[in-house]
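A single protein chain has been omitted; all remaining protein chains appear in their positions.
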Amino acid sequence: MKFGILVNEGPYQHQASDSAFLFAKAAIEEGHEIFRVFFYHDGVNNGTRLATPPQDDRHIPNRWSELAKEHKIDLVLCVAAAQRRGMVDPDEMKRNDKDANNIAENFRISGLGQLIEAGIQADRFITFGD
Amino acid sequence: MLHTINKSPFEKNTLETCLRLAVDGASILYIEDGVYSAVKNTKFEQLISDKIPNIKMYVLEPDLKARGLDKSSLINNIEVIDYQGFVKLAVENEKIQNWL
Partner (left out) sequence: MEDELESGVVKKFLYINRRAPHGSIYAHEALEVVLIGAAFDQDVSLAFIDDGVYQLKKNQDTSDINTKNFSKTYPALEMYDVEKLYVDKESLEQRGLSEDDLMVDVKILTSDEMKKIITESEVILNF
């Protein structure tokens, strides 16, 4: 089965990102495919390159990035939500005249159409939020 | 349909809304703070027990364990499952409603 996953909350603040990650991992282990993980609302903050959580705690953005790299998962941050919250990739940096960018590897910024497309193309669509 | 509930029934009315709008034959999985819904001896026990004959209920074990609970804490006839079980439920049910 192809899963579409929506993550509505940022790292650490709510359990949503953790639950989504554990679900995605389990789905992969069961032989399923993750069509896309779409991050919306504060969920876009999962895509930061700049988090430094304590050493003895899980690194939420990094483990998403690593999971995506290992299993070729499409991690998408909503562009509108990202702009509001200061999540910036190199293109957005140029486009909006910012002096820095902060998106982690294996995440990309794109439009809400990617969320709708995930709903259409995936066999199962699941949301993690608050 | 698979329903998930992720909030404590003492924090939000999600449990009540879900139980009001879930049809007989559906499944409900309690995750995150939602697992508190499934605990016995709370003011919600009757509400949940009344629905169990018609709605299959599950609790996500990792979330139970994190909160210092286990199967013995739960209302009868609620099944404890792991993330593999969660995935299976999602596969078995064509439609999913994640109450927040």
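So that you can tell them apart, the chains are marked A and B in the order they are listed, and the count of residues begins at 1 in each.
Here, a contact is a pair of C-beta atoms (placed from the backbone, for glycine too) under 8 Å apart; a residue touches a chain by one contact, two chains touch by 3 or more.
None of the values given here were measured: they were computed from a predicted structure.
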Hidden partner chain, residues of chain A it touches: 6, 8, 40-41, 80-81, 111-117, 119-121, 125, 127, 129
Footprint left on chain B by the chain that the document does not show: 1, 13, 17, 20-23, 94-100
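By our rule, only the chains that are shown with their structure count from here on.
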Whole-Å gap separating chain A and chain B, where each centre is the average of the chain's CA atoms: 26
Residue ranges of chain A touching chain B (in the complex, touch as defined): 1, 3, 8, 15-16, 19, 22-23, 25-27, 29-30, 32, 124-130
Touching residues (chain side chain B, partner chain A) in the complex: 6-7, 31-33, 62, 82-84, 86-88, 90-91, 96, 98, 100
